[in-house]
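Note that one protein chain of the assembly has been removed; the remaining protein chains are unaltered in position.
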Amino acid sequence: MNKKDRWAFVGMGLLIAVFPGVALNVKCISHYVDVMVFAGIFSLVSLGLCMLMGYAGQVSMAQAAFFGIGAYSSGILTSRLGWNPWMAMPAGAGVAALVAWIIGVPALRLKGHYLAMATLGFGVIVHIILGEEVKWTGGPSGMVDIPGLQIAGWKLTSEVAWYYMIWSVVFMALLFCLHVIYSRVGRGLRAIHEEEMAAESMGVPTACYKVQIFVFSAILSAIAGSFYTHYVTCLNPGSFNLMWSIRFVLMVMVGGTQSLWGAILGAVLLTFAGNEWLQIFSDFEILVYGAMLLCAALFLPGGLASLVPKVIGVFRNSLTHLCKR
Amino acid sequence: MGTDFLQYTITGLTVGVIYAMVAIGYNIIYNVTEIINFAQGEFVMLGGLFAAFFVGTLHLPVFLAFFAAVIATGCVGFAMERFVIRRARNAGVLSLIIITIAVSILLKGSAMLGYGKDPHCLPAFSTRGPIMIAGAVLQPQVLWIFGVSALVVIALSFFFHRSFYGKAMLACADNPIAARMVGIPVRQMVLLAFILSASIGAAAGVIITPISLMDYDRGAMLGLKGFGAAVLGGLGNFYGALLAGCVLGLAESYCAGYLSSGYKDAVALIFLLLALFFKPEGLFGSEAATLKKF
Amino acid sequence: MQEACCPELSSILEISDVQMHFGGIVALKGIRYAVPPGIIQALIGPNGAGKTTLFHCISGLIQPTFGHVLFEGRQIDGMLPHKIARLGISRTFQHVALFKSMTVLENIMLGRHPKTKSGFWATGLRLPAMRREERKILETARYHLDFVGLGDSANLPAGTLPLGKQRILEIARALATDPRLLLLDEPAGGLNIRETEVLGDLIQRIRACGVTVILVEHDMNLVMEIADRILVLHYGSQLASGTPMEIMDHPAVIEAYLGGG
Partner (left out) sequence: MRRLKKWWGAAGLLLLGILFHFAAPPFGWTVESPYRIGAVFSITGVGSFLGEPEKKTAEMIVEEVNQKGGINGHPIELIIYDDESDATKSNLAVKKLIKKDEVPVIIGPTRSGESLAVVSVAEEAHVPLISCAASYKIVTPIESRKWVFKVAGSDSHVAGKMYDYMKSKGIQKIGIMTDSTGFGASGREELLRLAPEYGITIAADERYGPQDTDLSAQLTKIRSVQPQAVVNWSIGPTQVLAVKNWRDLGMGYTPLFQSHGFGNRKNLELCGTAAEGVLLPLARVNVGALLADAQPQKKVIMEYTKSYEDRYKEPISSFGGHAWDSLHLAIAALKSVGPDRAKIRDFIEKTQKFVGQHGVFNFTPQDHNGLSKDDLEMVVVKNGDWALAP
């Protein structure tokens, strides 16, 4: 972690910590804490996807499937088999990791378009399975009355408690990712993204790293899925379809593929956009989504995160201008 | 049992041919640009909806509507290349994937706003009643589907092997830099590829609509299965796509008939994954060198 | 057609009858050659002679169609490139393949990959062993940076360096893997005379450290000045091999380079 990231980390930590205090006292944004809980859950997914897209340079259109695998594992294990949610969560992550590994080993030999299509197809298959295995998943009508989370016998019901729990998990994941990025493995990943052949010749086991990151992103998605399940306490396959995979990719794209901060920013922005700000667009929302995706890819390949240094530069310049005057 | 089998076969071949047409659309664009156009399925949807509009609202005769829809969708393909893909010519693979996905979302969204969410229908091309073959039912429209797609395949063959533009397009596919050096306008060829593949997609959309109706949400699934056919047939391989499309359609239909109808949609996708994982050059593609030839 | 091979018994690299076919094209038509340790071996020949193809075969980026490659007596054809890198072969690329948005220092640190081992989870959790290793990587990388003389541009993005320094940096990155055999693919390509001199000097210093160097190069002045042995390839076959003096007087070489003109 370099100095900039350390400052950003502390800054964001403070911001996240004081947010409920502010929001809850202003009536018209009091429900923003709820939105932020979902934003936190989606941030976990987008963090994993950002590692995969931005650092390993691979695209996955199957994150919603892993999100779903985690969610359904938690749902089934707790409500059908009576497991403790805290036990179900790692189990779900384990299942997702296994599936990701099985899919990843052959899929990651593929490149670019092929990989995108393969993950897309896989995502749709998982969605079909969730809808078909009625005995386990409840089929299209889904599952209800899934137990919530408890910490030391205390039931987690208040939004603020959820908020702090989710965001501390996000921060742990972020810290983990940052550590990876600024280390031996992270350098290897960035190298793969830039010059795969050279990286391989310099001793980076490219195939192995790609699979590892793919599995890692699946684990993060699955954990997010578990939290989602226990937060909403019901499930249906509609929350894990292709559109969601696209949304996750969009979060990373808008935030900036090359920045973990961007991934979180993208997740938060898009969750707010989808639930609050774009409501006025109603049916036009799908167009807005498409246009955003297109613009991000065409005009802002670095995402919003790439604007930050520019904005800082502009401010710095204007400050020096003012001082000179 | 025999009757059922025949019925499943007819059903399977009907959708299979449609998948094949989608696959051919993928192939044309892939051949010239090495882009996989995720919006391919939306062209099919647009074709069907345009035709429904021309018949339903403008009261054109079906055949005129067919051509009008094909041309209109061709224009969409034109716009997509001219205003989006061309801007992104220096973009990386990841960006291109996102861009074509974005276009597909935009097309789908526009179709939803323009045509509403209800399915639209189209009268059959000929008004004859269904034909019975050994107890199985064959709708005349199915024959139209076979006929039109056969025509498309033959016309494309001629185009690519006989006409100047077709040969030039193949040359671009082989080696764009060399093609540019000998004076082939590569940009124009890319444009042509998009128009052509949009038109073929639209044709598929129009001929299937009398049987299956059409709504704004169909594109993604058709596109995915069509891609399955394209990969299975060897990406870029033209007859391979046709054959693979039929294989997929039949597999789906038999699965629905004899195994589980719920998993029908998964069949084509599982085929796609298996093909990608174990034989990415496709069942009918031979080697990387010949991969891009028709 | 073949020259007598293996003048020394102990060779660091042995290429035995390597053939490479691409579809109908035969890029290498059965190369037999052995490189003794501790020398600078040059590999020359006109464009399309198969020099880079041979490099790719040695470093594992492609698999030879027939034949074997032995490194220190161990068969390495069929191995993945990163495994070969671990064994002690490193290389540079004809078209500089640096990680352009990473800093100069990071590029070299990446070169330490085969010699270090902390995995994904260890780095994410920042285990103590990983931290120790990371400190060592940094130390070694700085050493190599100074060795090639790029110490003052450590924190610049690699893509911003001028070409001459990029070539040097690529060599430094390769050196960071602690190779015993270093493959340099046209390291002087695009360099001016001054830069080429520095490069020649560097290659000789590398040999002095005990690293065997194989060099593909078109700059004959450089080759004649620093190479201990030269192998001439011509359309996928060996044309001649020997010391620079022998090659200069070799009739077949003169024929190929001048007579065919």
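Each chain gets a letter, A, B and C, in the order it is written, and its residues are counted from 1.
The definition used in the following text is that contacts are C-beta pairs under 8 Å (C-beta built on N, C-alpha and C of every residue); 3 or more make two chains touch, one makes a residue touch a chain.
The structure displayed is predicted, hence computed values, not measured ones.
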List the neighbours, among the chains on screen, of the chain that has been left out.
A, B
Looking beyond the chains shown, say which of A:35, A:118 or A:223 touches the absent one.
A:35
Among B:75, B:137 or B:186, which one touches the chain that has been omitted from the display?
B:137
Footprint left on chain A by the chain that the document does not show:
26-31, 34-35, 38, 128, 131-132, 134, 139-142, 144-145, 148, 157, 159, 228, 232-234, 236, 238-239, 274-275, 277, 279, 282-283, 285, 314, 317-318, 321
Chain B, residues in touch with the chain not shown (by the definition above):
1, 3-4, 7-8, 10-11, 14-15, 18, 117-119, 121, 130, 132, 136-137, 139, 208, 211-213, 215, 217-218, 221, 253, 256-257, 260-262, 264-265
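Note that only the chains that are shown with their structure count from here on.
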Central subunit by CA centre of mass proxy
A
From the mean C-alpha coordinate of chain A to that of chain B, what's the distance rounded to whole Å?
33
Between chain B and chain C, what's the gap in Å when you average each chain's C-alpha atoms?
48
Expressed in whole Å, how far the mean CA point of chain A lies from that of chain C is 41
For chain C, give me the residues that contact two or more of the other chains.
none
Contacting residues of chain C [partner chain A, same complex]
59-61, 80-82, 85-86, 90-91, 93, 97-102, 106, 109-114, 116, 118-120, 123-126, 130, 133-134, 137, 173-174, 177
In the complex with chain A, residue positions of chain B that touch it:
35-36, 38, 84, 87-88, 91-99, 101-106, 108-110, 112-113, 220-221, 224, 227-228, 231, 260, 262-263, 265-266, 269-270, 272-273, 276-278, 280
Interfacial residue positions of chain A with respect to chain C in the complex:
176-177, 179-180, 183-188, 190-191, 194-195, 197-207, 209, 212-213, 216
